[in-house]
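Provided herewith is a single structure, encoded as structure tokens, for subsequent inquiry.
Note that this complex is displayed minus one protein chain, with the remaining chains in position.
Take a look at chain A:
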Amino acid sequence: MIEAFTKLTSKTIVLPQTNIDTDQIIPARFLTTTDRDGLGDFAFRDWRFDQHGNKMAHPLNARDPEAVKVIVAGDNFGCGSSREHAPWALTALGFRAVISSSFGDIFRSNALKNGLLPVQVDPVTLRLLMECDGHEVTIYLEEEELRFGNHVVPFLTEPFSRKCLLEGRDTLGVLLGAVADIEAFEADQGAF
């Protein structure tokens, strides 16, 4: 089960860099865990902490996690590795959505499965959002609409993932329901 996502009103935090890769979101040295939980401390570790583990001055450290649940990031957020630890770390830090002009493929897919909504907007909207760091946005998933100030911006989410997110349902159950089809396929499949 995942936490359902229907509507979210939150302030934003702007991370303007483009190509924020999964090694920035969670460095590989924290991947030796066998759990999904407790990765919040490692999110953006090298941006937030120095080499001795002391907190540095970074907006991510100054943020109020109760009020700021949405990241506004530069283009191609989440490129790089397939590590699902990236959305795990972001949700553990209290984030529920990332707005950018594009996302790494596997990151997008992983985020959707963990109740972290990737909201893809056009570059002009992204620029507007970047100019109002800390402002409030509302994301309506059913309507696929992002509202901030007096702007109403549509966005698209893969329909199946959207339905699962709205219902807080994970996809494994649905796939298990297709076992008869899978068996039929295997019985029929050629040797090569």
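Methods note: a contact is a pair of C-beta atoms (placed from the backbone, for glycine too) under 8 Å apart; a residue touches a chain by one contact, two chains touch by 3 or more; residues count from 1.
To be clear about the criterion, contacts and distances are computed from a predicted model.
Enquirer: Can you pick, from "Sulfur carrier protein ThiS", "Amino acid ABC transporter ATP-binding protein", "3-isopropylmalate dehydratase large subunit" or "Acyl-CoA dehydrogenase", the UniProt protein name of the chain not displayed?
Expert: "3-isopropylmalate dehydratase large subunit"
Enquirer: Among A:Ser10, A:Gln24 or A:Thr91, which one touches the chain that has been omitted from the display?
Expert: Selected residue, touching the omitted chain: A:Gln24.
Enquirer: List every residue of chain A that touches the chain not included in the displayed model.
Expert: 17-19, 21, 23-24, 27-29, 31-36, 46, 51, 75-76, 79-84, 102, 104-106, 109-110, 113-114, 158-160, 163, 170-172, 174-176, 178-179, 181-182, 185-186, 189-192
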